[in-house]
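All remarks here apply to the structure that follows.
Removed: one protein chain of the complex. Kept in place: all other protein chains.
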Amino acid sequence: MAKGTSKAARPAKKPRTSATAGADTAITAPQLPPAPLSADMAAYFAKCEEKLGFVPNVLKAYAFDMAKLSAFVAMYNDLMLAPSGLSKLEREMIAVAVSAHNRCYYCLVAHGAAVRQLSGDPPLGELMTMNYRAARLSKRERAMLDFAVKLTAEPWLVEEADREGLRRVGFTDRDIWDIAAVAGFFNMSNRVASATDMRPNSVHHRQAR
Amino acid sequence: MAKGTSKAARPAKKPRTSATAGADTAITAPQLPPAPLSADMAAYFAKCEEKLGFVPNVLKAYAFDMAKLSAFVAMYNDLMLAPSGLSKLEREMIAVAVSAHNRCYYCLVAHGAAVRQLSGDPPLGELMTMNYRAARLSKRERAMLDFAVKLTAEPWLVEEADREGLRRVGFTDRDIWDIAAVAGFFNMSNRVASATDMRPNSVHHRQAR
Amino acid sequence: MAKGTSKAARPAKKPRTSATAGADTAITAPQLPPAPLSADMAAYFAKCEEKLGFVPNVLKAYAFDMAKLSAFVAMYNDLMLAPSGLSKLEREMIAVAVSAHNRCYYCLVAHGAAVRQLSGDPPLGELMTMNYRAARLSKRERAMLDFAVKLTAEPWLVEEADREGLRRVGFTDRDIWDIAAVAGFFNMSNRVASATDMRPNSVHHRQAR
Amino acid sequence: MAKGTSKAARPAKKPRTSATAGADTAITAPQLPPAPLSADMAAYFAKCEEKLGFVPNVLKAYAFDMAKLSAFVAMYNDLMLAPSGLSKLEREMIAVAVSAHNRCYYCLVAHGAAVRQLSGDPPLGELMTMNYRAARLSKRERAMLDFAVKLTAEPWLVEEADREGLRRVGFTDRDIWDIAAVAGFFNMSNRVASATDMRPNSVHHRQAR
Amino acid sequence: MAKGTSKAARPAKKPRTSATAGADTAITAPQLPPAPLSADMAAYFAKCEEKLGFVPNVLKAYAFDMAKLSAFVAMYNDLMLAPSGLSKLEREMIAVAVSAHNRCYYCLVAHGAAVRQLSGDPPLGELMTMNYRAARLSKRERAMLDFAVKLTAEPWLVEEADREGLRRVGFTDRDIWDIAAVAGFFNMSNRVASATDMRPNSVHHRQAR
Partner (left out) sequence: MAKGTSKAARPAKKPRTSATAGADTAITAPQLPPAPLSADMAAYFAKCEEKLGFVPNVLKAYAFDMAKLSAFVAMYNDLMLAPSGLSKLEREMIAVAVSAHNRCYYCLVAHGAAVRQLSGDPPLGELMTMNYRAARLSKRERAMLDFAVKLTAEPWLVEEADREGLRRVGFTDRDIWDIAAVAGFFNMSNRVASATDMRPNSVHHRQAR
């Protein structure tokens, strides 16, 4: 009765190697030796260590070239941290909903943790990574995420009616720009991360659970 | 400069209601009053309480009708717990990878926790919910999940070449049936859960992190 | 002028082997030897022979394992035959519309025949297998099938508005469960059948034409 | 217990109106009064009556304008009936596989019947309408249908490698043209039929079962 | 630091061969020797030379067989040039919007030029090839193109509500037929062109810019 018996019938006997082995050391598949940090970037990395306890792996990934690293940091910090009609939590919710559409492991882990932390509602982070439509959201949040995800999935279909939908729940024209810019940014980052098999800092997995 | 200022500029002042409020009390959107538990099912619920500390919400959801509940339990327990060439972890990995394709909140929360527990490798659970292709898997695991997800996404394209792919990494014909049956079962459960807005037990969120 | 002449210019001279050769003997691609029928299942098979004149191939396919066969039969009979707000014809219409989306040969043949028989309107069976939107249906039937097919194609998009659509044409919360459960069940069966290349009983082809 | 009882609990009491009522009288949704038949077309319709016993509804649909009817007939007859490296059955198989992808009710009914008749293998017609990949086909037939369906689904992806695949199983460059032209023609007809809700002659349903 | 330097670091030194080399001589990948032109077709080709300054490559491609060429010309001229409730520009706009969905190089080049010429608004031709939704269109034009593109992308979803949408902006039942027929025709031509790698006349690139 060989047919009924798996040739590999006891696959889990010896402990599995972790599915994320080496995440914090070999950050991307392309091997790009780090360049010397510029003074600005060295200061920024030090600030990360101090405030977060670690340097996000995406920054280490970009650190093979100071021009690229600086441009990324400047754009990221402006979009996610500068004053905006969108709260920081809202911007992180967009980041995760977009990354969920694109099934980007790096961004889901890192920004899912941010949603858990900023909201103080850990399941909200899970919902954003799994299906934002299943979350109990305000009309404003829902309209914002519907716009961001439509822009992610079928950008060619976004039109004035979609912008009107945002205005109806209170968003200004400047807010519309910010929603688009954050959604756009993660459509970029998701692809850089997926193209390079970028691994998130393992510390995120237990944050704010 | 009204255009630059959001009408809703301070959206996060008062604490947000949890995005999962009421998860453990109003389990599904359709309101179906529970039927009296049969003796068998009462015993089974008691065993769940004893072993897990809770009754999984999906069982409570089916408990409006004893015939439906019993049939579900019989099929579930046979597929996920009975002897098979697939380990229990492998069956849970299929459950989560399929549920990720279908973006099913209930199943991702409940079975993501199971993968974390059974593997002793919490990030593996995250990887299955986010993008199984980003996990460091054995050839056997990868072939198994590729088959299950193709069967989920485009079942009409599955052919002998796909079954041959499974045989090449050591799966028997009986294993092929089991992979198909588990993938099929979660394609059913994902849809019952999504159709009814089923909410997972909140206890899962912190399990095995 | 060789270019204008096919090397295989007379492909249909000798009679083609039937495109379904062996349908009633080699039911699935995985070869799983039948287990001895339990008393219950032997009685059930006998009842099939008596009432239908044959045992549906799907039952023979599951008969390599009595636990699996019993669980399948219990769930199938409850869903398709037990009292419900949905008529038996309505449940079969869901079965076929879902199977058409999934392009499942086994289920389209077997349940297409059931729609022809139960409705007394043979073209209705054809319409369900080809494009249910082209059928002249009641609002109730159309809403039911639209829900079932959306749940099949993009379960992650099903929300309260979809359930409301069903309630508006007279479906109760219990009916919504039943529509979801039947649609879910065939999303499972379609995949088990496709994964195993299951062949329908050839008798169906001429039934109720 | 109102929730458990359907408001529409007895939907099937009075006989259903046929799902195809009026198929042979109101052939398309747009109402375009027939023009007087030209001598050529009158002769052609008479020949249809004599040979088939009926005039195909698609011809009646085009008969509001003789220029359009003649052009359609000329192209159809050349493609489907003129000498070719493809047998008539092969051309009908392409017609049905393309129409199945496009879920065109008219063409599936009319050309599904043609496959049943020409092949003498009724289930082959069913297979073409349901999922041609489930049929037991020759390599030549399978390559031909794979090409036709890829050309239907994603024409922008068809390249030299696809043409090479056809040459490898014996098709000439002229055959490649014919496969493309038949597949293209049904991509046109499927859309004219769907756009106008064209109804097939009801006689097809029972042909060659 | 070999990793940072491309092995192919100076790819553009010598002039690139044109990406469309040979467009006007080797028109299709299948090599089908031209048949002698019939008197009718010779006259038609002469008229093309006289009026346009060239014979469109699609006609040369069909010229291996006079029956096919004549049928194509008859249908094309009736659809695009005969009296209709649709202006010639409108028919060309449908041609390009459909071809853009299907990403057909031949038809986009040839009919994009026609839209530029007929409209006297060169960017309109660009918009049709890129994303017709970004053009400033009348309600009538937009409804027409939305119908044509839905019919192209998902013909199985076109229903009475779509036809009603056309009637609401002033289209008659006959116009609906014409929109469907033009959209259908280019769904055919796009596929014949893609299947055969048909190359457009190079003269189009500079027309009406």
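To keep things simple, chains are lettered A, B, C, D and E as they appear, and every chain counts its residues starting from 1.
The rule is short, and it goes like this: contacts are C-beta pairs under 8 Å (C-beta built on N, C-alpha and C of every residue); 3 or more make two chains touch, one makes a residue touch a chain.
Since we're looking at a predicted model, the values are computed, not measured.
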| item | value |
| --- | --- |
| Among shown chains, those touching the left-out chain | A, B, D, E |
| Given A:20, A:57, A:129 or A:152, the one touching the chain that is not displayed | A:152 |
| Residue of E:32, E:58 or E:127 in touch with the missing chain, whole complex considered | E:127 |
| Residue touching the undisplayed chain, where the options are A:20, A:57 or A:190 | A:190 |
| Subunit D residues that touch the omitted chain in the full complex | 31-33, 156-157, 159 |
| Absent-chain interface as seen on subunit B, which is shown | 1, 3-4, 131, 133 |
| Interface with the undisplayed chain - residues on subunit A | 29-32, 64, 67-68, 70-72, 74-75, 78, 82, 102-104, 147, 151-152, 155-156, 158-160, 163, 173-174, 176-177, 179-181, 183-185, 187-192, 194-197 |
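Keep this in mind: only the chains that are shown with their structure count from here on.
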| item | value |
| --- | --- |
| Common touching chains of subunit E and subunit A | C |
| Subunit A and subunit D: spacing of chain centres that average the CA atoms, whole Å | 48 |
| Between subunit A and subunit B, centroid-to-centroid distance (C-alpha), Å | 23 |
| Junction residues of subunit A, two or more chains touched | 3-4, 131 |
| Contact pairs between chains, per stated definition | A-B, A-C, A-E, B-C, B-D, C-D, C-E, D-E |
